[in-house]
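The other protein chains are all here in position, but one chain of the complex has been omitted.
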Amino acid sequence: ARIGFGEAIYCAGKSAAQVGAILESDPARSLLLTRLDAAKFDALPTPVRSRLDWDPVSQTAWQGDPAPVAGHSGPRIAIVTAGTSDVPVAREAARTLRFSGHDSTEIVDVGVAGLWRLLDRVEELRRHEVVIVVAGMDAALPSVIGGLVPGVVIAVPTSVGYGVAAGGRAGLDAILASCSPGVTVVNIDNGYGGACAALRVLNAMTRLSKDHSS
Amino acid sequence: ARIGFGEAIYCAGKSAAQVGAILESDPARSLLLTRLDAAKFDALPTPVRSRLDWDPVSQTAWQGDPAPVAGHSGPRIAIVTAGTSDVPVAREAARTLRFSGHDSTEIVDVGVAGLWRLLDRVEELRRHEVVIVVAGMDAALPSVIGGLVPGVVIAVPTSVGYGVAAGGRAGLDAILASCSPGVTVVNIDNGYGGACAALRVLNAMTRLSKDHSS
Amino acid sequence: ARIGFGEAIYCAGKSAAQVGAILESDPARSLLLTRLDAAKFDALPTPVRSRLDWDPVSQTAWQGDPAPVAGHSGPRIAIVTAGTSDVPVAREAARTLRFSGHDSTEIVDVGVAGLWRLLDRVEELRRHEVVIVVAGMDAALPSVIGGLVPGVVIAVPTSVGYGVAAGGRAGLDAILASCSPGVTVVNIDNGYGGACAALRVLNAMTRLSKDHSS
Amino acid sequence: ARIGFGEAIYCAGKSAAQVGAILESDPARSLLLTRLDAAKFDALPTPVRSRLDWDPVSQTAWQGDPAPVAGHSGPRIAIVTAGTSDVPVAREAARTLRFSGHDSTEIVDVGVAGLWRLLDRVEELRRHEVVIVVAGMDAALPSVIGGLVPGVVIAVPTSVGYGVAAGGRAGLDAILASCSPGVTVVNIDNGYGGACAALRVLNAMTRLSKDHSS
Amino acid sequence: ARIGFGEAIYCAGKSAAQVGAILESDPARSLLLTRLDAAKFDALPTPVRSRLDWDPVSQTAWQGDPAPVAGHSGPRIAIVTAGTSDVPVAREAARTLRFSGHDSTEIVDVGVAGLWRLLDRVEELRRHEVVIVVAGMDAALPSVIGGLVPGVVIAVPTSVGYGVAAGGRAGLDAILASCSPGVTVVNIDNGYGGACAALRVLNAMTRLSKDHSS
Amino acid sequence: ARIGFGEAIYCAGKSAAQVGAILESDPARSLLLTRLDAAKFDALPTPVRSRLDWDPVSQTAWQGDPAPVAGHSGPRIAIVTAGTSDVPVAREAARTLRFSGHDSTEIVDVGVAGLWRLLDRVEELRRHEVVIVVAGMDAALPSVIGGLVPGVVIAVPTSVGYGVAAGGRAGLDAILASCSPGVTVVNIDNGYGGACAALRVLNAMTRLSKDHSS
Amino acid sequence: ARIGFGEAIYCAGKSAAQVGAILESDPARSLLLTRLDAAKFDALPTPVRSRLDWDPVSQTAWQGDPAPVAGHSGPRIAIVTAGTSDVPVAREAARTLRFSGHDSTEIVDVGVAGLWRLLDRVEELRRHEVVIVVAGMDAALPSVIGGLVPGVVIAVPTSVGYGVAAGGRAGLDAILASCSPGVTVVNIDNGYGGACAALRVLNAMTRLSKDHSS
Partner (left out) sequence: ARIGFGEAIYCAGKSAAQVGAILESDPARSLLLTRLDAAKFDALPTPVRSRLDWDPVSQTAWQGDPAPVAGHSGPRIAIVTAGTSDVPVAREAARTLRFSGHDSTEIVDVGVAGLWRLLDRVEELRRHEVVIVVAGMDAALPSVIGGLVPGVVIAVPTSVGYGVAAGGRAGLDAILASCSPGVTVVNIDNGYGGACAALRVLNAMTRLSKDHSS
């Protein structure tokens, strides 16, 4: 697209045949695929499938080489999860960033029910310019991190949970209602969107430093 | 009522005339009044009004003497608020307890957006057998306290907030979805109910110790 | 966790492989497993599975010996259900308590549509310091019991029902709106949480009696 | 209307001028007015106002003579409320019945939080062919009565309550989800509708007995 | 139950083994079973299954003989559906009535989109003392019938529909908001409840005529 | 705007000062104002106010001359209401059409609870190419009209009603779920939008006939 | 039906046997079938199936010949989709129109995230008298098209999406709240209804031109 994000295909609403056709239409093109589950991946024609780097945890894949990782001068991005059930969404974010040429630090299972585990990592967290927080259930973690970290905090609520938490709305609303100023949020389970929000910060930084050096 | 709670009158749905009539019907009776706002209090007949101990913050009053405060042997109760806007609900709980013969410790404005303020009070909190946590907005505080305190944690969500937090449902759901095990909840803004839940714990303790000493 | 509850694994969001890995990492460790359905239990490696005490009704299991049951001096806990369909949630509570060293009395199918069945058990119920009430559909039972029992009443709404009752929200809201003072509630279908709330009461009692005897 | 109910004017959405015009257009016509609050009643032209029998509690009025009350041979109708705040809605039902020529028995403040007060009245209740149950908050009362009374049970949820009960949806859903078979419900605060449902039962009975005697 | 309805078993939340055990515990007892789908019916032990009269459309069954149908002197009951997809719910009502000794007239597919089909049946409908209206989607049919029929109108919304109609809430709310006075409603898809409401009317009529003849 | 609708100002979110400024900036410009209540109208500067044609029922006004009404060759538009409380919304539609040079036929109080009143007008209704149906409460009227009229049917739900009907969502959903094919809907209380939808039909017709005559 | 639409069978709520019976009852009758999925189509008896023109994308079929396509003098209809996942719903609309004798222009994947693709087609779009816009997720496309096209704009929200978009309500509400005047909407996923709304416009045009030529 014209704003510089790499091409991404959302596979949840497409048949294996449709996904295969897109991939075959231009085998040399660099493409990110999200929500590609095992059944759909297995149903792809062998030549197409063998060109893909597929990750079962995040259900993402890419065709072609991902962008090379930039050197050590860029901003640091952390991806934090409240529980282990939030890892697939976190990994979707990490893979989207990697496809776009950015590494990230993954910190898992530091939800607020065991606050000491989070407190052990706060100094490490504060060294990152951008923190993506992935949390289901009550999603109290983004509020707490928002009060501890001065940089960009992007929350991704997940649909992990049952009862009033089922579907993720309770967590989403808790984040939006957070008293920690300036925490922003994307759609439930939208690890891809959380990563793109981080990429927008990188876009802004790159642009600004170009302006200044010119 | 037959389960031993003192008589309480919920005034929100009654006219000043109706409240006055109840109070006049038995001037010697010990009664707690909740949701009695200034206008309704002012509209009561002078003799009735002068018999009341009215508190403008919590909009509660009592007629007659409250139960005497038990000595130092009983359980300790803390009432904690996330913000200053949650104080009226917390005070309704404190006044209900006092009417029933129990003091409580009030700790205000220790919401998770300023986590260090809460951490400074954790040891103090852990010394209480029962903690009532009053919180609006995202209501992340009960989850955090539930993970730090081993005793009884009763959460009272409040309607403080706007946007998705308006009305208090977002906070209520966050508490119910909490990962901290065994945190319980009462209705939004129900400080009276939070205090009664604490009184049930006291009832249980009293009964048990009587059984044992008998 | 640092507040003294035994370690519990929520298996709903984990694969059999993940559950197996946790159990194998420390075969001697005492662990409670909840939401472990038959398919996942059967998919565990035989040596792991044979170490487990699994209950098909509640879909709970434990590895290692549960805590020994304390003598007759402690508080009595009752677990009551409105209908037979609420039994799995009630059993999750009972098993959590047993894992933690506490017996409980189970009273089933005393919903308010057949009030006489409940009235026959009221005296028995009142002899318990803590009553956990498990109810789906309209969840009118906790309101009624709350008005009859002076001790702690913890309500667990269930997702049993259809139409407006589907998912359990109708029952949850009815309990929160209850006129019986001091009834508290946990998330829908959260038998584990109801039991933990009871354990917090026991924690508080133990602490208090230690203080007094010291 | 062609189904035999008397003409009723719902005044909430009409100005005093509009209500006055309707009443003046045919001063001899028998009319029931609902949701006519004091301000609107006071704003009516004096000759119109003086022709009305207005009741401030239910905010109903009628012009002309109500139907004469039938003798003792017809079915008995009881109107029961859970709390005193539900009385205005109950009175709207009673006045609608009276306007149509039927008396009713009013039983107030027998909500389930004080079950013994209800149990004292059960035999009396069972002697009525039709019971209209008016209840706010958790609206557990219709479920309990539905299990005790064999005749027609019509529930009218009210908007009395706060937090999750605000607006009356929690109570409405609880009634619909009730395990007591055959309890039916009308819209929140719709005392008029509850009475009309009772009138339909009377219509059916009248028709049937006419058929048989012919 | 003590209010005179026959015993009914709601099978949706029970396993075939549990249903079988109930039936075997007293093979001579007259029992109605609802929500018994083909798979569960087929899984019952052969001797139990052969004692059942099972209807695949309504997924109801009964053990033992239904009550004998009363003669021609009782009230007439019609069961009307808006579309053919509403027939299973209507049949659950018809079977519940038949089990209790009452016939009913079934009128299907007279929804308001084809008003003339309804108008052709109005005179017939008006000859019934009780009309049960079963409707999904927008559930406009009970409003229209409520304006045309003077007797008892009991509406049963169904979950038939998609988009905003999915689950049946849109139809339920439309009925509750109906301008036709005195239409009552039961839970979504609750054909059993609609029939029980009709039985309550019959109970009331029987009682009244007994009183009068005594 | 570039699609040919006249300029319209939505006054609900603007102060009298802001509305006045817009009108004064170009006194010769033809403008429609909606949601201009009496207080705001009265607060306008006298010269501005005197240039306005204000209607208290619909709370609309226009500055300048409305478009001249086209001759008898164009399509006929009817505006129908279920009740008299729906008239303000209907009038907003009628005034929007008149401002744009189109007359319309107003038919009020033909809701489905009194079906015979509607049936008396069906032939008249069918003579109109476009029917705008304005209805609150259960909004069953658009479904019924949609099944009787072959031309364009545009439904405008209103917020008239209480309980489950409060705010208008119940009626909106009922219309969307309607079985009458091809009925379309605009936002609750949006009489302006309903009229604009009719204007789009007129635009289409005008364009087509121009194409053909050219 | 009497308003001139061809007969349509909604197959989602019917078994293959029921659909087969309808088709066999009159093999010569022209019928449209919607929501006929592959499994149900395959389960039809061979002679019936062979008479059908079935389309797997839209899951529609027709028996008999569709109406002949009218010449070039009628209005032009475009069907636009935001994404490729919206195509099945768009195709349901196109097939309904074709069955009724009308061609349509299909324009896919012009959602607002890639605005330039839409802008390239605006002139083409403006040449159509009727535009049906099919969109899921945030459904911003109908708002944008409504501001660019003067003719009839009928929006069909789809259930494409996840998180807050799941089920289609977010998109539906966005369309209803649109600032573009006169955009109308039908139920979520209701391609059939969107086409019928267009047919009503054609009905109105045909009628008007007949009137004028007579």
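Residue numbering begins at 1 within each chain, and the chains themselves are lettered A, B, C, D, E, F and G in the order written.
Going forward, contacts are C-beta pairs under 8 Å (C-beta built on N, C-alpha and C of every residue); 3 or more make two chains touch, one makes a residue touch a chain.
As the structure is a computational prediction, the values presented were derived from the model and not from experiment.
Of the candidate positions A:Ala8, A:Leu44 or A:Ala170, contact with the hidden chain is made by A:Ala8.
Only one of A:Leu44, A:Ala90, A:Val110 or A:Val130 touches the chain withheld from this view, namely A:Val130.
Of A:Leu31, A:Leu52 or A:Val183, it is A:Val183 that touches the chain left out of the display. Within the full complex, the residue among F:Glu92, F:Glu129 or F:Asp189 touching the omitted chain is F:Asp189. Hidden from this view is one chain, which touches chain A at 1-5, 8, 73-75, 129-130, 147-154, 172, 176-177, 181-188, 192-193, 195-201, 203-205, 207-209, 212.
What chain G contributes to its contact with the hidden chain is residues 82-83, 111-115, 137-140, 143-144, 146-148, 161, 163-165, 169-171, 173-181. Contact between chain F and the unshown chain involves residues 1-2, 12-14, 18, 159, 167-169, 172, 187-190.
The working rule: only the chains that are shown with their structure count from here on.
Computed centre separation for the pair chain B/chain C is 26 angstrom, with centres defined by C-alpha atoms. Centre to centre, using the average C-alpha position, chain A and chain B are separated by 42 Å. The residues of chain E that reach two or more other chains are 1-2, 83, 113-114, 147-148, 163-165, 169, 172, 176-177, 181, 187-188, listed in rising order.
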